[in-house]
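For this view, one protein chain was removed and the others were kept in their places.
After this line comes subunit A, so read on.
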Amino acid sequence: MSTDPSQALLLECRRSAQTVTLLPYNAAVVTTLIRQIHTIHAHLVQSLRSAAIPGDEVGPTPTPPPAVMFTSTHHHLQIRRLKRVLLVYHSHRLNMLRGMLHRAHLSVTHLLPSIRPLLSPSELTFIRSYAQISMSYRAEFIDVLDIAASVDEPPKGMWVNVRVVKEVGEVITEGGVVDFRKGGRYLVRRGDVEMLLVQGYLEVVD
């Protein structure tokens, strides 16, 4: 078990990527790392200042003594690594969120209730604005084509066998009214039930 807190964030990224689940936002570790960066940065500034020759800022900077060079390089690399870890962690989460929103057909209202407790406030803002810009991009095509629909698998046929998981009731489709009763199985046009599939009312049986 590593005592390095940045390792914990990387591990979380890895786990979340492998299991395709969003883990809760780890505010505690993020704050710790930011504090660490501040501390190391203060040390770095301190050691550089102590090495500088006072009153000689205009002339060419002489190479500081090896001890100072060593510590400052060390500090610098540490800071760079921590910053990178933080950015990796956050952008991984944002990408993850994007993917989830696309799988939910860009419907924030449908996605949010299940994941809200896992997000940081700025991630919440992000996903809302992302949904907005995706919606306006989608509006370019919406008259003819809904680009929010899933592209995971090419359509194999027009009809799809579905099972009703949650009671839906009567739905008007192109072919007429279908009464989706819980537990029932129906053969319907995929386009008609796409939204119900995403929302989890129906599931495909093959």
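The rule is short, and it goes like this: a contact is a pair of C-beta atoms (placed from the backbone, for glycine too) under 8 Å apart; a residue touches a chain by one contact, two chains touch by 3 or more; residues count from 1.
Convention: contacts and distances are computed from a predicted model.
Undergrad: Of the options "DNA replication complex GINS protein SLD5", "54S ribosomal protein L20, mitochondrial", "Succinate dehydrogenase cytochrome b560 subunit" or "LAME_0H04940g1_1", which is the UniProt protein name for the chain that has been left out of view?
TA: "DNA replication complex GINS protein SLD5"
Undergrad: Decide which residue listed in A:11, A:28, A:69 or A:149 touches the omitted chain of the complex.
TA: Hidden-chain contact among the options goes to A:149.
Undergrad: Please pick, from A:21, A:129 or A:173, the residue that touches the omitted chain in the full complex.
TA: Checking each option in A:21, A:129 or A:173, the one touching the absent chain turns out to be A:129.
Undergrad: Going by the touch rule given at the top, which residues of subunit A touch the chain that is not shown?
TA: On the side of subunit A, residues 30, 34, 37-38, 41, 79-80, 83, 86-87, 90-91, 94, 98, 120-123, 125-126, 129-130, 133-134, 136-137, 140-141, 143-147, 149, 151, 154-155, 157-158, 190-191 touch the unshown chain.
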